[in-house]
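Removed: one protein chain of the complex. Kept in place: all other protein chains.
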Amino acid sequence: MQARIKFSSKRFLLALMLCACSIILLQNDDLAADTSFTFQLLGILGGLSVCFVLFLPSLFIKIRTDGDVLQLAERCTPRAKLPLAAVYSCCFVYTALYFLLPYTEMFHTKYFPEASPCLITVVLLACCVYAACKGVNVISRFGVFLFAFALLTNILMFGGSVSEVDWGHCTFALRGDAGEFLQNTVYFVTPAFIIPIFACLSGCVSNFRLRQPVFALVFTGIKYAAVIFFICFALGDYSRRQGFQTFLLSRVAHFSTFAGIESFYLALSTMAVFMILSLLLCCITKSVGRSGELRPIILFTGIILALDVAATYLDPVREVLTNPLLFVVLTVIPAAVIPMIWYFIGRKSNAPKN
Amino acid sequence: MRRKISIVLTIWSVAFSALLLTGCNTSRRIETAAIIENVSVNRQDGEIIYTFYRLTDDEKPWGVDVRADSLEEACALAEESYIPHFSLAKLELLMIDEDVYEEVMESDIDFISTRPSFSPIAYVTLCDDKTMESFRENNRAQRVIEEQLILLKNHNPDVSINYLSIFNQFAREGEESFTVPFVSSEKELKVSEFEIRRKK
Partner (left out) sequence: MKYSVVEIKTNLERQFAQSADLTVRELTLNSDACVKALVLTMEGLVDKEQLAQSVINPLLPCEFGSMAPSAVAECVFRSVIASSDVTELETIDELITYLTSGFAVLAIDGAEKMYAVGVQGYAFRGVSEPESEVVQRGSREGFSEPLRVNMSLIRRRVKSPELVFEQMTVGSDSRTQLMLCYLQSKVSRELLATLKERLNSCDLETVLASGYLSDYLEDRQTSRLFSGVGISERPDTVCGKLTEGRIAVIVDGTPAVIIVPRLFVEEFQGVDDYSNRTYYAAFVRVIKYISFFTAVFLPGLYVALAQFHPEYFPTWLLISTSESLAKTPFPVTAEVLGITLVYEIMKEAGLRIPKSLGHAVSIVGALVIGESAVTAGIISSSTLMVVATAAICSYVTSSLYPPIMMLRFILIAVGGLTGLWGITLATAVILISMCSKTSLGVPYMSSLAPFSFKRMRDVFIRASWKQLARHTIRVQRFPETEVTDAGKN
């Protein structure tokens, strides 16, 4: 019953913001190595500006119709339901794997080298199936608790790293070239994965305001900037020696003899990936027109699991599934291209006929 | 409903039994894990000795000597032959004898920086032979050294007292030297600054 109730758009955007903020926890040498902090800030600015532009079509749909792109498509072009469902579910499956694979790798390399990555995926996906069955409203409620926990973890992580910041070498010079700027920008476009989720699920939220996604993107940018600052000036060159720089930051953070903040990092990244995957499963079931049903959720979870296993053992599959450019393309299509098409179709069909 | 429950139960039981069978059960249990608190490097009879001190509250430190040319080799040997289930995540102090630092410091810091299992905020000091001896005899020496290191850092922020900052100084281009603490045995244990000239 709760699944059918429209809930606060603020909370939905908070959940999306958490997802967007949390993916930097899985950053693994994705940024150009020799660029300065200020140059990376420009990358953040560029990336998030692109995100905002990509956001616009779904925002227009929400503002004009108070629904989402799927509802609009169903109303305007009922025949397009099947191809639309296919495109969206394909993109969401790819996005799920794009985050799942680095997470399992981080977990496997940093915490439990003995445990099989596939089993980590199985257990994680089983929990996500349960959450996806409960619906997006319940997941966004979970986001409130995750937000509180993320706040605590970030305070501990940044507060504990302050003592290690090398203030003497804090420089704000611009260092980097166009290619590196492009590489950084592509990385900072990653939070755009929340836009297809918004495009799919925004129909079930009420009291939407334009400032909400703007705030979400600005806050995401601030969070990224803070992480990059500490990676640059607290970890310095050390961060380039190992992957998963945010993990290293949590490792270095300490308050006198109190250390072990990486346990908070583990918990936060696990819960964030759990929420992202659950939301994506919700989107998949919504796009195939069977929200909250167990059968499609299990079917697509099975597909994700199969691809994850393939990527674990076959490097070419892994390369395809973790390709940032492909990810950007598969995000732009459901985030901007499809909503834009249906936005114009919708306007045309609503236009007064002479 | 029954089907739903049976599916969820099946997934969970498969996952748990698999976890048990494939690795998570080989965890480091607290009572068997050897938590290494300190590592010292010095020269004995012309050979480099790495000593791994376990965490203990006994009066006398409990250390295991490993003959090796580098920390990487010493860790591998220690894991295989001397201390199974050993963990360096709580490493607090790495002491390098002034006689051997030129041979091992660069490679050891390089090795430590690539291993996620090391605590990157462990203190690193150079010291003389007598300090090493007193460290072997008395567990209190570590506390004294750590207190003095903090005092030294407060007086001079440019001194790199943990290997995270040492590594960063070490890796920085355009700087010809960096400063690390030196523990001498004068009047118990005294920490002073020690400048290391970088090789060009």
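As written, the chains take the letters A and B, and residue 1 is the first residue of each chain.
We take it that a contact is a pair of C-beta atoms (placed from the backbone, for glycine too) under 8 Å apart; a residue touches a chain by one contact, two chains touch by 3 or more.
What you are looking at is a predicted structure, and each value in this text was computed from that prediction instead of being measured.
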(request) Could you tell which one of A:48, A:131 or A:249 touches the chain left off the display? (result) A:131
(message) For the chain left out of this view, which of A:80, A:165 or A:267 touches it?
(response) A:267
(request) Identify the residue among A:37, A:142 or A:208 that touches the chain left out of the display. (result) A:142
(message) Touch as defined at the start, partner being the missing chain; which of A:76, A:90 or A:123 qualifies?
(response) A:123
(request) Name, in rising order, the residues on chain B that touch the hidden chain in the full complex. (result) 16, 19-20, 24-25, 27-33, 35, 37, 55-57, 87, 89-90, 92
(request) Could you please point out the chain A residues that touch the chain left off the display? (result) 1-2, 5, 7-8, 11, 107, 111-112, 120, 123-124, 127, 130-131, 134-135, 137-139, 141-142, 144-145, 257-258, 260, 263, 266-267, 270-271, 274-275, 278
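What we mean here is this: only the chains that are shown with their structure count from here on.
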(message) I'd like to verify one number: the distance from the centre of chain A to the centre of chain B, where each centre is the average of its C-alpha atoms, in whole angstrom.
(response) 36
(message) Could you list, by residue number, the parts of chain A that touch chain B in their complex?
(response) 109-110, 112, 114-116, 119, 122-123, 126, 129-130, 164, 166, 168-169, 235-238, 241-242, 247-248, 251-252, 254, 259, 294, 298
(request) Over in the complex, which chain B residues touch chain A? Could you list them? (result) 4, 7-8, 11-12, 14-15, 18-19, 22-24, 26, 113-116, 119-121, 157-158, 164-165, 167-168, 171-172
